[in-house]
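Then we have subunit A:
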Amino acid sequence: MDIKACLLTTAWLLPLVGFAVEIFGGYWSHHAPGGRFRSRLAAYISVGCIGGGFLLSLTALVFGVTDFDLSLWDSPHHASASEAPATDALAQFAVADEAPAGHGGAEQAQPGDPDAHEHNHVSGRLYELATFGKIRFAIDYYIDSLTLVMFTMVTLIATCIHVFAIGYMDDERTDEHVDHQVHISDGSHLHRPGRFYQFFAYLSLFCFSMLGLVLAGNIFMVFVFWELVGICSYLLIGFYVERHSASTAANKAFIVNRVGDFGFIIGLMILITSFGTFNFTAYNDRGASDQPGLFEMVRDHDGAVHVDETDQGRVVKFHTPNGSDTSIPYWLLVTAGLGIFAGCVGKSAQFPLQTWLPDAMEGPTPVSALVHSATMVAAGVYLAGRFFPVFLPEVLLTIAYTGAITLFVAATIAVVATDIKRVLAYSTISQLGYMMLAIGLGGWAAGLFHLITHAFFKSLMFLASGSVIVGCHHEQEMTRMGGLRKKMPITAYTMLVGVIAICGLAIPWTWAVPKIASGWDIAFSGYHSKDAIVATALTYANLNPIHSLLFLAPLVTAGITAFYMFRLWFYTFAGEPRDQELYDHCHESPWVMTGPLLVLALFAAACAIGGEQGTLFQLLSQSETHVQDVAGSAINLPTHQDIAVFHGQAGIMALLVAGLGTLLAYLMYCRRTPDPSLIKRQFAATHEFLVEKWRFDELYDAMFVRPVHVVASWFSGFDHRVLDGILHWFARTGVTVSGWDRRFDEGVVDGIVNWVAEKTQEVGRSLQTVQTGRLRQYVMFIALGVVTLFVLIFALFPET
Partner candidate 1 sequence: MNDQALFWIFAILAGGGAIGVVILQDIVRMAFSLIISLGSTAGLFFLLDADFVAATQLLVYVGGTLVLLIFGVMLTASGPFRRIQMSSGETFVGAAVGLLFFSVIAFTVIDVEWEKLAASHRPVVDAATDETGSTSRAIGLRLVGIPADTEVGVHSNSGEKTGYLLPFEIVSVHLLVVLVGAAYLARAKRHETSEATGGDA
Partner candidate 2 sequence: MTHTLADTATTIQSTLQGWNLSEGWAMFLAAVIHVALVAGFFGLPAGIFIWAERKISGRIQDRLGPTRVGGKFGWLQAIADGGKLIQKEDLVPEAADGPLFRVAPYVVVVSSLAALMFLPFSDGWIAVSLDIGLYLMLAVMSLEVIGVILAGYASGSKWALFGGMREAAQMVSYEIPMSICVVIPIITAGSLNLNEIGGLQSGHLGNWIIFHDPFSFLAFFVYFVCATASCKRAPFDLAEAESELVAGFLTEYSGFRWSFFFLAEYASMFAVCGIAVLLFLGGWHTGIPGLDGILDGPRYSSDSFVWTWLANALGFGVFFGKASALVCVQIWIRWTLPRLRIDQVMMTCLKYLVPISCVLFLGAVIWPLALSYTGKTTIWGTPTGERAAPTMRLESTPNPADRLPTASTSNGETGP
């Protein structure tokens, strides 16, 4: 079995062990020594599990870097990028424009040759659960560089968050936890035993599910862990069940996800029924490597989809090694893609299902951090990336537009939000929109690149906000903060790192002196990833001018992002304290919380060094399935050359917009010119509209909730009158009948039984006297009996 598979499997199962131990041993840790305060044992266990998972994944990553023979510094991308000066970019673009088909040919060498194809993933079977004919339910693993990177990222961030949570959830380690946000009828606050170990158990389960999803090698497993992730998010968001808001938020998250999962299931069903296999690819590590997987069937090594015009309309011919011409209707495959994407929409809160994510802030801040960075929402993007080969151009277009709308809408809402965590939440949504957009545009590597970087700086910012909230005694309103950087420097400056990263500010050497320092901008991770996305979008817009909107949306939003992120930072940490009393009481968090901040800040800053020539990007692009344009689709997907051409311009534009946004934020919230309140008053309507989050909740309320209520009331009326009527009639009849039955029972049956019993008793009593218990009398009876028998016989049959 492949060494990476071993390591990752272990890393995946460790949190499950932690979960089991804590759930079943929780009561014990409850009563562990330490007076009425509970031990931190549970926390240590889960930190140990996930930390060990991190180490194992790191080792696996190292192995992977060697196994997938990564040539990091002279990869074809880099070469093409470096010998593509900005000057003749347009010319090359013209060539590209005339012969779009040529890109595929030019590209065929790199990912096309079989051995490279063989080398960029390892897949196999861990354990076979059941087999029904051709369908196998099994625990498979599919490991490529994406899997490795995701594992490392998830485990690292989860470790930091666990450590942070030790400090954050410290007040849960008591038998008398007072929840100040729950008011009981008598006006007092709720007193409940703390749920320290439950919390860490859930966290462990969460990590287990996410890792399982990442490791999954077949659709069945993907679905299982997909739902597990949903469950865990439900548990954790609703951790403070006593708070009405929390429970409703949990329900909302769960139900909205169900809506997405509905589509997801449909997609999976289509795939399974039409492909007849669960597996992504044929095994090349261990297990029967008989049947080819989905990805190989849809696209051949060159990433081409065979579309035929048959009398049933357009069909996609499967690419099977034995050349059997099985096929699936084109529209069906599109539907499958859309369904799977619907699932991703639900999970990673894309338009129109984005409404659950802000409410998910009700959970403890570490949970928010985990949900927003590593696990929950990342799952959606990861899945979209994983199923990328299955998506047809129409689906990709849908994904792109959804992402564009999402990122813009969320950003605008974030501008007016005042709750520090909500701002972050909306920013998350819009960043996810970026990723989706990138995937939809065919910038697969760019999207997942952004996923990784975003995971780092978003978790960093959430933890920082958590530290702020703890410092300010659970005050989340930015309007009451201010000038906190003096009180909590570490939090403030680590937060600043995150902010800069997400805004994508940088000193662009690439553009200045391209020859010597191409791809060596002085910048934090966010810049590189967002830059890659914007570049992809720009190229796309140039290839397909109709869809230019898909370039404008991210560009503008880059500015808005910079604006609201700095607004947040200035509100919180800069300027004068708005609430003196709060300011006096707030304090820097303990090391157990600031330590993870520093670690994450380091990664947020440096994880993407080198940009598209950097290690991370190269790693990811190793496992990118190169896709060719489907014949007969109006869409031309950009290739790496094109992107390389437009990279410089895109970088400059993004940087300028971001700078503008930053400047505006500085002016408004530090210089107070123009005064934000004035603007608020002038654009009252817009502000109102934004504050109400584009009235999505109202819309859904009107569209779904109320109609459902009405219909439900109809049905309940029907129930009450008709059905209940019938039932009651039956019941009454039953009662009467059984009344007769009872009379019959008591009268006749019992009568007979009692009579028999009495008779038996009488006989027994009469016979009782015979049993004297005297042996000798019995013998006497025997003898007499014999004699009597004899006499009787001779009296009756004298002749014998």
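Selection rule: all candidates are chains of the complex that A comes from, given by their letters.
The criterion applied here is as follows: contacts are C-beta pairs under 8 Å (C-beta built on N, C-alpha and C of every residue); 3 or more make two chains touch, one makes a residue touch a chain; residues count from 1.
Just so we're clear, the structure is a prediction, and the values are computed from it rather than from any experiment.
By the touch criterion defined above, subunit A in this complex contacts candidate 1 out of 1 or 2. Within the complex, the subunit A residues that touch candidate 1 are 780, 783-784, 786-787, 790-791.
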